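For chain A:
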Amino acid sequence: MTELPTIDWPTAVVFAPLAGAILAFAWPRRAAALGLASVLVTAGAVAALALQVLAEGAVLTRLGNWGAPLGIDLRADGLSTVLLAMTVGVGAFVSLGALDSYAPARADDRTRRYFWPLWLLLLTGLNGAFLSTDVFNLYVMLEVIALAAVGLTVLGGGRAAVRAGLDYMYASILGALLFLMGVGFVYLELGRLDFAGLIAAEPAPALTAALALMIAGLLLKTALFPLHFWLPGAHANATAPASALLSGLVVKVSLYVFLRLTQYMPLPDELLVTLIGALGAGAILWGGIQALRAERLKLLVAWSTVVQIGLIFVAFARAGQVGLAESWKAVALLILAHAVAKAGMFLAAGRIKDEVGHDRIADLDRSPIRPTLAQFTFALAAISLIGLPPSLGFAGKWVLMEGAMAAGYWHWVGVTMIGTLFSVAYFSRVLASFLRFDRMRSPVAEHQGWALADAAPLILALSALGLGLAAAPILAFMEIGYPFGATP
Partner candidate 1 sequence: MTSGLIFGLTGIAVFAIGLFGALVMVEPLRRVLALKLCSVGAGFLLVVGAWREPPEAPDPVPHALVITGIVVMISATAVALALIRRLHMLERDTDD
Partner candidate 2 sequence: MITALSIILIVLLVSILGGLIRVLRGPEPAERMLAAQLFGTASVAMLLILSRVMAMPALLDVALVFALLAAVTLVCFVVLAAKEGR
Partner candidate 3 sequence: MLLDLLALALIAVGAFFFVAGTIGLLRFPDTLCRLHALTKADGLGLGLTCLGVALLAGTAGEVVRIVLIWFFVATSSAVCGHLIARHVRRAANAGGR
């Protein structure tokens, strides 16, 4: 512990995966080993950073010692650190899952060679975005994430994946460019780009324009209804570990940035808060209907992401403009819950598809092969996504409902209930097919062994369930460094 202060942990958190990406790309034959090692080093750095945050409060690094606004600062407060831990934790288990999914028997050499550099570049971007305190720097990070994520989407190489990847690319670039235009308006008005400048700013027409542009861009990137059109195709057609990363982690970054910006630059009107909540409600209804109609398991899981994003935006709006200062806790808990559970669920869905050979929901119960452990994992993850106690999803929904009821916003309570009912309905479509045996034509074969590959999704699903018990300490940790209480 004595050498802790000499290493600057925020920098290490960004540079460790970058170094891994460079090595894994330059030395493809050792890509998996190098990649896994660098994910573990990153996890160590995040753990050290978390200890430092716990001991000292928010950690600030003034890169180049210039200090904002001339230079760029990295800042790790409680919220950033929790999200970093979420990213690297989910990432580490998905990496383990990827070792099996992209094993020589299952995937071609190309996929294996390119997965690791792309995933590590993605991790660099994600970590950088969570630590950023500068709007232009955020734009660059969003682009790093976008390019790496598109690469991961088309990793499978099929026609559907490439087409979905292209749609994703258009949406992603357009979102980033809307954000960049917003950055332009921020500089026009303020002459600086750091968060502190945003907090201190007086309302002005240019800032309203900036906020509108940035929010539009972020909503497109995070796929809030009706801007979700690119998500189901991209997430359903990617390979399972890539889907887990895309659905679990990538959409969360734009949510996080949205959260930061709207706290620092308050929405000018209560009506807008309601509008965003209404879009969330739309996502819950439309996504729910589509999930009920989905024919393939991975598509259903992808539509459930649309629903969950809607839910998170309802949580954002749950107490109106006055309650925004508190709503972030519900949002953060739901982000965390969805990341862990959805990553586990996508990996489990991938396992089921690998074992059974297809993922058509209607035919799942006709299969002679029963990947029992993967099915069990899927069910556990569904519990958290539906929001049953003691899961993390339950904790998030609880905070949401509490705030909505306290503010007397019963419509948000109603929407949340409807969303829950939808989740129960579409997940039970899948779970029922796991349990039914009567349509089987051949005797039930043994499942394909308790492969080590089942461990990663299982641990993720169990964490989603178990972390609900730790919701209170997580909430307390998130408040370290006053994410939204004081000037950073």
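Regarding selection, all candidates are chains of the complex that A comes from, given by their letters.
We adopt the following convention: contacts are C-beta pairs under 8 Å (C-beta built on N, C-alpha and C of every residue); 3 or more make two chains touch, one makes a residue touch a chain; residues count from 1.
Since this is a predicted model, take the numbers as computed values, not measurements.
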Candidate number, among 1, 2 or 3, whose chain touches chain A in this complex: 1
Chain A to candidate 1 touching residues, read off their complex: 136, 139-140, 143, 146-147, 150-151, 154, 159, 162-163, 165-166, 169-170, 173-174, 176-178, 180-181, 183-185, 187-188, 191
